[in-house]
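With one protein chain withheld, the remaining protein chains of the complex are depicted in position.
And now, chain A:
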Amino acid sequence: MLYIPGNNPAMLQQGSVYGADGVLLDLEDAVALNQKDAARILVAHMLKYISYEGCEVTVRVNHIDTPFGLEDLKQIVPLQPNALRLPKVETVDEIKRILELIEQIEDEHNLPHEHMKVHVMIETALGVQNVYDIARYSPRIDAISIGGQDLAADMQLVKANDGVGIDYARKQIVMAAKACKIDVFDTVFVDVENEEGLREEAEYIKKLGFTGKAIINPRQIEVVNEVFTPTELEIRKAAKIVKAFERNKAEGIGVFAVDGKMVDAPVVQRALRVLEMADIDVESL
């Protein structure tokens, strides 16, 4: 998911051409305080004009308690991007208040409440402690993400880039998302020159269970896509497991072996997930 600064016309108009799965039009941290009005108006016009075909479009608004948050909602909600990203959510009361405001704006414009999804960002220690209750508050919340830089600042960490200080938070957030069966996105990797570091971090967070990773530069797309796309070997193995499962199921066998390794329901489930990520229809096997 590629972050695009909301006050940069050149990047906004080219956002979908780099091959990211989604674009995140940012009205928050990527915009200077004295340009918040300009960015909000620019993003609103771009949403009406540019087709981000093939890309999920998410807009990150400012926090509702800033002088910009409510105006962001009033301008962006009627345009119904695929999702709104809400920064620095800390409590259930807060998410309740913001969702009520969103629904009020949708009612004023005769819009349904189901179309636009909500992504919640967890960026403080308090948010980490409350993440499960926040994530399960509404079916509109279909993803959580961790904001590593803000979280590190809130935790008063001096060194943040090695990920050690936010490791507990990452795991807590993944667990909350999995319990709610929603997507979970990792924070950005700020050193755009360090491709190897990005790859290592992407591989690590994939192992933790993250669905994807936010990126701040088109150069980072290829690395993250490579890490998150199943390899040919993984796909072949998954296909073999699923085919064996279908054969054994017909004979009433629940546990069997493939290449000398035990296969049961959870293994089949993971294999199905690999095929899903590779866009392979199980029926076609």
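In the analysis below, contacts are C-beta pairs under 8 Å (C-beta built on N, C-alpha and C of every residue); 3 or more make two chains touch, one makes a residue touch a chain; residues count from 1.
Just so we're on the same page, contacts and distances are computed from a predicted model.
Protein name for the hidden chain, per its UniProt entry and selected from "Chaperone protein HscA homolog", "Citrate lyase acyl carrier protein", "ABC transporter permease" or "ATP synthase subunit a": "Citrate lyase acyl carrier protein".
Screening A:Q35, A:T91 or A:N248 for touch with the missing chain picks out A:Q35.
The missing chain, though absent from the display, is touched by one residue of A:M1, A:M46 or A:V223; that residue is A:M46. In the full complex, the hidden chain is touched by chain A at residues 8-10, 13, 34-38, 41-42, 44-46, 48-50, 67, 71.
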